[in-house]
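For this depiction, one protein chain was excluded, whereas all remaining protein chains were kept in their positions.
Right after this comes chain A.
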Amino acid sequence: MEEQDQMQSSIEVEELEEQQQREGKRLEEENVVRFLDSLDSYVTLLDSLSSTLRQGWLELASARQSMGASRINGALLDLKFHSAATSLQVTHHDDEILNQPHFTLCKWASSKNGYGDEKLRENKLQTNSDGPQLRHRSQFAGTPEKIPETKGAPLIVDDQVQKERTKSLSMFGTLVSPKLRAAQLSFETALETLVEIANVRLTMLSTSDQVRKELEGTEG
């Protein structure tokens, strides 16, 4: 009887050890997949940034062709002191796995009109809907965050954003060519992509560290 009990308990211990090993292996694989996902996203975003910037520069040249060199040149840039139309916010993730800062672009936020929070939210909405589709191989990556839609408020925000865009272009005149507006949108998209690249790079470096530690632990 005692022998049977001992055998039973040793089997249980073995099973527990096996389970722990499987769990450990699963976590390792999860980190590797997370690293590969972030690397893929990083490369995709870099490519997207490059093509967006190329498009923006060509659109700017096209606007210069349309409006004339005297209307679009560096000598017209405004040197007067003014508050930034766009700022970068750094927040810290509450994620247990990835304890790292997170960058958020606060576009077209003006302290005068107090629309800063709406801009931040609108930016998140845009980033989530317009950004490149990131592939998630891992089933453990978690579902994308769903932000509830609001009705009515986006229209007011869009109007204000349009006004801010027009205001920033006003250094070249108030009646500017649609090509210049298109160039502005391209560079705006490029700025959003840059911030995404920064976030993805942080994730990539963090998961890379974890994978390296696990490999070193395995070899040791």
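The rule is simple: contacts are C-beta pairs under 8 Å (C-beta built on N, C-alpha and C of every residue); 3 or more make two chains touch, one makes a residue touch a chain; residues count from 1.
Here is the rule we go by: contacts and distances are computed from a predicted model.
Note on the omitted subunit: UniProt lists it as "V-type proton ATPase subunit", one of the names in "GPI-anchor transamidase", "Auxin-responsive protein", "V-type proton ATPase subunit" or "Eukaryotic translation initiation factor 3 subunit H".
Considering the full assembly, A:V176 is the residue among A:L45, A:A109 or A:V176 that touches the omitted chain.
Listed residues A:R26, A:R54 or A:R212: the one in touch with the omitted chain is A:R54. Where chain A meets the chain that is not shown, the touching residues are 54, 57-58, 61-62, 64-66, 68-71, 73, 75-80, 162, 166, 170-171, 173-179, 182.
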